[in-house]
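Dropping the structure in here first, questions after.
Partial complex: the chains shown occupy the same locations as in the complete assembly.
Order of writing sets the chain letters: A, B, C and D. Residues in each chain are counted from 1.
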Amino acid sequence: MAAVDDAQQPDSRLSKTNRERLVSAGRHAALLVWSFVVLFPLYWIVSMSLKPPTAAISLPPDWIFLPTVYNYIQLLQQSSFVYAFFNSVFMVSASVILVLLIGVPAAYVLSRYDIPKQRDVLVWILSSRMLPPVAVIIPFFVIFRALNLYDTRIGMIFMYITINISLVVWVMKAFFDGIPETLEEAARVDGATRFQAFRKVILPAAKPGIFSVAIISFIFAWIELLFSLVLTNNNAVTVTMQVYQFIGVRQIEWGMLAAATTATIIPVVIFVIAVNRYLAAGLSFGVVIKE
Amino acid sequence: TRGGDSSSGDGSGDGTSGDSGGDSGSDSGGESSDGGSDELAIPLSEYQSADIDWRQFEGSEINIGAVQHAWVDAIKPAVPVFEELTGIDVVWNVLPEQEFRTKRLTDVSTGAGEWDVFFLDQVVNQFRESGWLQALDPYFEDDSMYDEEWYDLDDLFEATRWQAHGGGYSDTWTGIPITVEVQTQFYRTDLYDEYDLEVAETLEEFQSNAQTIHENESDVVGTVGRGQQGYGMNIYILNTFIRQYGAELWDSYPDNSGLDSEGAISAAEWYVNLLQDYGPEGASSQVWSDVLSTMQSGNAGHIVSDANLFWPGLTDPESSDVADRIAVAKAPAPADGQFSPNAFAWQIATSQNADNSEEAFLFMLWASSEPTNTWMHVENGAGFSVRQSTWENEEYRSRVGDNFADVTLESLQAAAPDPFDSQYPEWGQTYSEELQTAIGGDQTAEEAMTRAASAAEDIVGE
Amino acid sequence: MSTPTQTTSQGPSGLARLRELWNAYLPYWFITPMVLVMLLITIFPGAYDLYLSLVKYQLTDPTTIGQFNGLANYERVFTSGGAINSFVITITFVAGALALETGIGFVLAALVTGVKSDRMKTFYRIAFIIPMAVAPVSLATIGRIMLNTEIGIIPFLIQQFTPFVAPNFLSDVPLLTVILVDTWNWTPFMFIIFYAGMSSVPKTLLEASKVDGAPLWRRYVHVIIPYMKPVLFVAILIRLIDLFRTFGLVFSLTSGGPGTATELVSINIFQTGFTFVDLGGAAAIAIVYLVGIVALCNILIIKVGFEGVWD
Amino acid sequence: MAKIDLDTVTKRFGSGGDAVVAVDDVSLEIEDGEFVVFVGPSGSGKSTLLRIVAGLERQTEGDVVIGDTIVNELGPRARDIAMVFQNYALYPNMTVEENMAFGLKMSTDLSDDEIETRVRETAEKMGIGRLLDNTPGEMSGGQQQRVALGRAIVRNPDVFLMDEPLSNLDAKLRTEMRTEINRLQNELDVTTLYVTHDQTEAMTMGDRLVVLNYGELQQVGTPLECFYRPKNRFVAGFLGSPSMNFFEGQTEGGTLRLDGFDFDLTREMQSAAGSRNELVLGIRPEDAKIHDTPRSSHELEAEVDVVEPMGSISYVYLRATEQEGDRTFIVETDGQRAITEGQSVYVEIPDDDVHLFDDEDGETIHQRKLGEDAEVELEGQT
């Protein structure tokens, strides 16, 4: 949909091309300002990772410098970082798939069926993310040890599911609510089981929502710190912990910290690029369904 | 399992870049499997001369919880020696300080006992009083585990031994000290030359040096110092001056904190004024890393008093713009006070619930023994020895420079650690918050100290 | 081959029967895993915290641990200045950050939606998501140095290129700084969800409203926002909750200071529990806080014009 | 095999005082293979009834029986039906081809090739063969509707439910589609429930016509029966376009006094009327005749209000000269006949073509006469 593209004043003297250009220029100006706000710190982090340590924090900054990949080479030579990195990629990806498998159908049920005490159920789901992790970390540690999940990948995957499940259920419920029920009715009359109607008709229509929550869940799990800190030891270690190893007791290795931070952004960027086209698979139901 | 060996294990020679080299933060004993084939860092004979049954726990494994401290980087390459010597595998769990504290508390307080050996700091008495710590005395008394002659306890600085006894609150060993840092002053030689300054011994001299630089240099502030709250932050610095002003914290525990004594208030006033007048903008939120970075980037004339461990970072051309223009000196003291900088020692301890406490003790012993310690300092860039002998070691002195070694040694000999009672984290926190507010200019130093005192007494008295 | 299990299946074939069961009880299959996960993650920690909040659990006082303490822990929450203060600060923080993130996120989503060029659109979409991928503690650590008045790039840029004087971010305007950094970090969350929500507004509705003569902003107010309301509401609610429990970012930036200027409830809980090792007290704060948030959520859901959205 | 029984089916939306009764106590038996057309004013419950049969809506009361089973509890899938939705309900994220293939994929075991063949064939018949790769959003209203129709008929169900499937098509296409649907229905012998607002469709397509009003059954019968033998005033007025003209009046002896003219009741009519006093006379526009000069007794004088030329015919709106109210009635005349507005004419109301209704309950008390053949045919049907 294009929501913002026509005349503001009825008696505008501007020709469309000019006005269009103006509107579009204004839009891009605003977006570029925010792009700068967003990208400058990122640029700074990346440039820190490419500078020798002294240059990283000197003022006025060296705008022009000879990039060095020294930090990245160091990073790659650290087997523990590489291990944790791929470990995280695996655990986080697995958890995103699982949390979608668990959460999306549940959201669908909450959207389409009469659930007794629905509001309470929803708030209950939400309550799982209400307490700061520091308030629940000890009980989780106790359970994890009791169930032998401590420092296991399964345990971390489960943990990631728990931090994302409420998000997935809530957001997806909202998206399902926006999908006309007629579509489903048509599918069921066409002989689809409820499940088939869900899978073939509703899910494709909910794509923007699904991929959005996938991105967000991925990121939430990817940057999670406290649970991975307390619940892992050395098998299921995560990349966040590895980033922080450069924050030492009497020395912060800025270059390495920046390089590691940059490295952790990369999978997210790749993931976002991969699902980019689904984010706005804007379906115009209105064209098809008379409302 | 994965190959856990990091190729650049021994760093590149000095303290700072050592960090980047060998942290296999959570590497599961990778070294042990490869260790045999490589040349060992320290000959085993150094240890086998001791009357200790090193191999009595052969085949077991210990888990070490450590903060991301230079000690870890310095000792890691030597760990294969320990593994070879004892047949015990070592698993590391290295974390940043804040995260380390969280995890340590979770592990120890729930009785999980994941860590057989862990770093211990100001919270030693908190841990001790809650009954989680295991006193090491029985091990010291066990002949198969300890050889007094070989180990040479007296070589450890008094201050560190004191701290390893619960900071004076315990009669038994709470842990074994592994590192010690003492506060020293850092200054810029180029600026001193330019303005013809003398190294300050008194606070007054220091203040005037700072003033000179502050007022004459546009981009350089007179001094930097920690302002941020936290029990290891601003008060860690201030306590030095309080003691030097002749005040004593908790001269009568738990009734009088001493925080509102005249000396304490004078010290606070001095420190607050110093930072406000000649410190950086926003000093009240600076942590040690800001202090270090500001100095490294050449934007400060002094560090009034902070850990001597900054030295490698300040003098490494890789990370410091002013590496060749920095010098170290003893922290300033009031003209009429006594020189008594703050010293802080990390100890490693074991908990009641740890599965492998005996193995842990062997590790502690090994790690703090003279051969290991010397090797770390001479060969592997360390600079925090708890053993006096190291500071007198010529090889070591020539590496770190006589000046640094002397300053440190003298400071350490005169140093006194803070008294960390079990409620230190709590009252220290409040105290540091008050101090930070004062540095920020929202209350006077006197108000801050008075309020800190009453809060501390409330907390402790409860 | 007859095995005992086969006697139970009367249907046409095992598989078909399974299929039948699957479809007949579909909602149950769909919702059960979620419920199980939820039970696992809420019951035990909740009960555990509740228990802790009712007993003495000051770790430095091992002799009294586990003694029933009545409501003394709660009493302390309401009488000690620290907890109350941190509630107030938290609310300020949440309100400020939420307003900024919602506003900016919405405007960005609207602006990006209107971008014609696909390539620019993709660029903005990706660029605006990335800040979220920077882990809060990294961000805070690097952010500290960037904001440093003496050696930070941001004050430097402000001094050099704007007529403004850069404030001492972390010491003079700590709460604002924390809010701004959080906004930088988390606006992407709002952006993504809003953007997806906007994409599902039917084109015909927009056309109808254009023909009806609605100016741009009224189209948003009367057509787009009402249509997206469920999605908007969810995003805001979730962000609200997440903001309430923000910890790492703020703790690494300010440790709650200067003084207690940025001491959020989560920091208060952390310090009470992990620094002062008073697990009972920490649990009591957590419970009070939980009750507050649950109430707030219910009020929002029922009262603030969102009635009907969730029926 | 696909006989459909509705047994006292009622559907209420909402509850309590606000409840809307969309379907009110409808009982109806539909034979296997029968083609039943539902008509009724907007909001009379036609769609709701179809949705109940489809299993998309659960009736509040009563039973739905398909074949020999009570299907109240069964979902749409189990009922083996194909439905054309009034609002199309195309899958927005599928192409036309996928839309049409979906039902086959779901409900049959056909191979992909077979499905494609069938979809293509049907699409050709619907005239949307070249649009197979379009998505619904890229098509005109009529094209979308044809996809919706095609999606239903490509399947081979027991029951067709069609809810105004041709409303957005032009006359020509509509005729074609009508024929196609009829052909298909005959061929496959599929029980069909068909909702329409189109008089032609209503009269020509179905075996039986079901007339609904406010959710209540008004009449069930063959189209001609409903047209010539309406059970009540509502049905009489609803079928036929323009509607039958109604004149309310009182009997006075053998005369019905209407506003503007008197009408002499025949003996037959009088006996049918019995003791009723208030009667309504009904005459279809095509049955009344316009003369320039008076010819017989059964005439009234009227003034031409509006003339609506339709091509071959014209509709003339007339106002009785002597009437008191302001109502007009309509008479159909030849399209080429010159009639101008304001002109005075005489309208003949043939005895044979008159219906009489009870004014109170609307029941028909006298039906018109038909030609002998027609009469026979009508009898034959019932």
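One rule holds in what follows: contacts are C-beta pairs under 8 Å (C-beta built on N, C-alpha and C of every residue); 3 or more make two chains touch, one makes a residue touch a chain.
Owing to the predicted nature of the structure, the values given are computational and were not obtained by experimental measurement.
Visitor: Which formula, in the displayed labels, matches the entire complex?
Guide: Putting it as a formula, the complex in this file is A x1, B x1, C x1, D x2.
One rule holds in what follows: only the chains that are shown with their structure count from here on.
Visitor: State the chain with the largest centre-to-centre distance from chain A, centres being mean CA positions.
Guide: D
Visitor: Going by the touch criterion at the top, tell me which pair is linked by more C-beta contacts: A-D or A-C.
Guide: A-C
Visitor: Express in whole angstrom the distance between the two chain centres, defined as the mean CA positions of chain A and chain D.
Guide: Centre separation, chain A to chain D: 55 Å.
Visitor: From the C-alpha centre of chain B to that of chain D, how far is it in Å?
Guide: Each chain reduced to its C-alpha mean, chain B and chain D end up 93 Å apart.
Visitor: Any idea how many Å lie between the Cα centroids of chain A and chain C?
Guide: 13
Visitor: Two or more other chains touching the same residue: where does that happen in chain A?
Guide: 57-59, 134, 138, 142, 193-194, 225-226, 244, 247, 252, 254, 281, 283-285, 287, 291
Visitor: Specify, in ascending order, the residues of chain B that touch 2 or more different other chains.
Guide: Those would be 102, 109, 289, 293, 297, 299.
Visitor: Would you tell me which residues of chain B are touching chain C in their complex?
Guide: 98, 101-102, 105, 109, 126, 129-131, 221, 227-231, 233, 280-287, 289-290, 293-294, 297, 299-300, 422-423, 425-426, 429, 433-434, 436-437, 439-440, 442
Visitor: Please output the residues of chain A touching chain B within their complex, sorted ascending.
Guide: 52-54, 57-59, 74, 77-80, 83-84, 134, 137-138, 141-142, 145, 150, 225-226, 229-230, 233-235, 237, 241-242, 244-254, 256
Visitor: What residues on chain B touch chain A, complex-wise?
Guide: 2-8, 15-16, 19-21, 23-28, 30, 63, 67-70, 91-97, 99, 102-103, 106-107, 109-110, 112, 114, 181, 288-289, 292-293, 296-299, 307, 309-310, 312-313, 317-321
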